[in-house]
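One protein chain omitted, others in place.
And now, chain A:
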Amino acid sequence: MFNYIARRLLQIPVVLFVLSLIIMGLMQLLSPEQRAAAFVTSDKQIENLDLIIEKYHLREGFVVQYKLWAGEVLRGNLGFSRISKEPVLTTIRKRFPASMELALAAFVPIVLVGVWLGTQAATHRDSLLDQALRVVAIVGWSLPTFVVAIWLVAWIYGGLGWFGIGRLPSSLLIELAAGDFRRYTGLFTVDGLLNGRPDITLEALKRLVLPATALVIVVSAGIMRVMRSSMLDELGKDYVRTARAKGLAEKAVVYKHARRNALIPVITMAGPMLGRMIGGIVVIELIFNFPGLGEWAAKAALQLDVTTLLAFVMLIGLIMATANLLVDVAYVIVDPRIRYE
């Protein structure tokens, strides 16, 4: 097991290298002028487009540009983000915790709701409940995220005045900007407690409710579908029939035996899902005014900010590789028959 993990860890730099080659290669398909657009803030700069192209070596070939970039990265400099107007690393330090906090807040309910509903649907196969849950799943799965998000913002926040948008209310943002609030983790929910300010934790939690709910509505449907079919698979297998024949209580059969095995496809799905959520659900971040990585990267893509995109893709590559590794480890915990050599 240890060797296996070590081997997998060693693969990560290779994955990142290949990813950087792909992104840089794709960028070469765009003209230097198109890439220079990331540096343009006003149409009056048309006259200076050539200067920009020259200054940032945008007319150079792939190898020269890759070397320039990789050289800086090896010196620990991920470059300057034209989108956030600050060094890429500074932005990641600021935005990663926001994405992390939101992803974690949504992830647990998504999995719990998905697994629970999927189990219910499978154990009540073809019943009214199953049919109803199937409809719910299809509706949830097909609802565009922005519709759910805007509905929550307009109805729950705007209409009822509950919860809030943004990471913190304006009065706290003003106070924290001036005060001596220390950011240990960047997660306001945790830092609030560490600073002895439970009010900040509570406010941060309140502002996680709506975006997390939107994610639960949209994403848990997928988990539920997978859980249902996987559970049905397991319930039809011999060992379940044997367990039932032995007179084991139905609850024990379903929850102790079948569900444990049925979780494997869910785990396979959940790992990358968490990675993707940290990577950012652009629409959610945009609508709930939640300054995470996704919104930053989406803008970088639209404005062809190569430096930002490269850093973002590498970061997500790293997160996904780690998530996949964790998934593999989780398999062993759920199913002890799985062994890695």
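Just so we're on the same page, a contact is a pair of C-beta atoms (placed from the backbone, for glycine too) under 8 Å apart; a residue touches a chain by one contact, two chains touch by 3 or more; residues count from 1.
Quick note on the criterion: contacts and distances are computed from a predicted model.
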Note = In UniProt, the chain not displayed here, chosen among "[Citrate [pro-3S]-lyase] ligase", "Peptide ABC transporter substrate-binding protein", "NADH-quinone oxidoreductase subunit K" or "YciI family protein", goes by "Peptide ABC transporter substrate-binding protein"
Inquiry  = If I consider the whole complex, including the chain that's not displayed, which of A:39, A:107, A:312 or A:331 touches that chain?
reply    = A:39
Message = For the chain left out of this view, which of A:6, A:128, A:177 or A:245 touches it?
response = A:177
Task = Against the chain that's been left off, what residues of chain A make contact? List them.
result = 33-34, 36-37, 39-49, 51-52, 55, 80, 83-86, 91, 94-95, 150, 153-154, 157-158, 160-166, 169-171, 173-174, 177-178, 202, 205-206, 286-289, 291, 295, 304
